[in-house]
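The complex is shown incomplete by one protein chain, all other protein chains being positioned as in the whole.
Coming up: chain A.
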Amino acid sequence: MFSLKKVKYKHILDIDNLNIKKHKVTCIVGESGSGKSTLLRLLNKLISCDSGEIYYENQLLNTIDSVELRRKVSMLPQLPVIFPGTVRDNLLIGLKFAEKLPVGDEKLHYILNLVHLNKKLDEDSQMLSGGEKQRLALGRLILLDPEVFLLDEPSSALDEETESIIIEKLVAYTKESNKTLIMVTHSKKVAHTYSENIIEINKGKVVNFKEV
């Protein structure tokens, strides 16, 4: 699905060859500052590499319209972005950004249930805790129904128990709906329990690629 060839970005990333498979759960692990987030940002085309080539479905990333790409390959940042307004506003704003049709409350409740967030739609989103905001942002992303999910530490603000529940549901959802999931995680447990491929990055280089 994604293939990277001789990709360099500043002094942060230097990837010789990397393939990320379609319909699989891929985890990216490595120490902080190793370039994991930068890799996700490259795939989301939030930044472009200085040299080398990145392909998405055999198409050179530079030749794809960025906005169109991001509607298929959508990303969740490490620090969730919560816009002023209610929980409902925050779920729907993603659809507005991606110029998709709004959905009814029933669907929104389904999403909240999926991300294990027991909140009312009319609740002020600024009052949520860090972990709740993270799940809200995840819900917003799932609602967009992209082909590829790029998640940057989606469970960093969650306790271990909630983390397991969320990741398990997320992986099940990805499988059911034929999606591709690429996530950065610091948790070895998450990586080993749920992923089919593990990419280990150290100082900007891919040091290990494992199929589980």
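A few comments on the model shown:
Note that a residue touches a chain if its C-beta (ideal position, glycine included) is under 8 Å from a C-beta of that chain, and two chains touch if they have at least 3 such contacts; residues count from 1.
To be clear about the criterion, contacts and distances are computed from a predicted model.
The chain absent from the displayed complex carries the UniProt protein name "Membrane protein", chosen from "Membrane protein", "Phosphate transport system permease protein PstA", "C-type cytochrome biogenesis protein CcsB" or "Bifunctional protein PyrR".
Remark: the omitted chain is touched by one listed residue; of A:I47, A:L121 or A:I165 this is A:I47. Checked against the full complex, the candidates A:V81, A:M127, A:A172 or A:V212 give a single residue touching the omitted chain, namely A:V81.
Of the options A:K36, A:R70, A:R135 or A:K179, the residue whose C-beta touches the omitted chain is A:R70. From the set A:G94, A:G139, A:P154 or A:G204, the residue in touch with the chain omitted from the display is A:G94, counting the whole complex. Within the entire complex, the positions of chain A that touch the omitted partner chain are 44-48, 62, 65-68, 70-71, 74-77, 79, 81, 83, 94, 96-99, 140-141, 144, 146.
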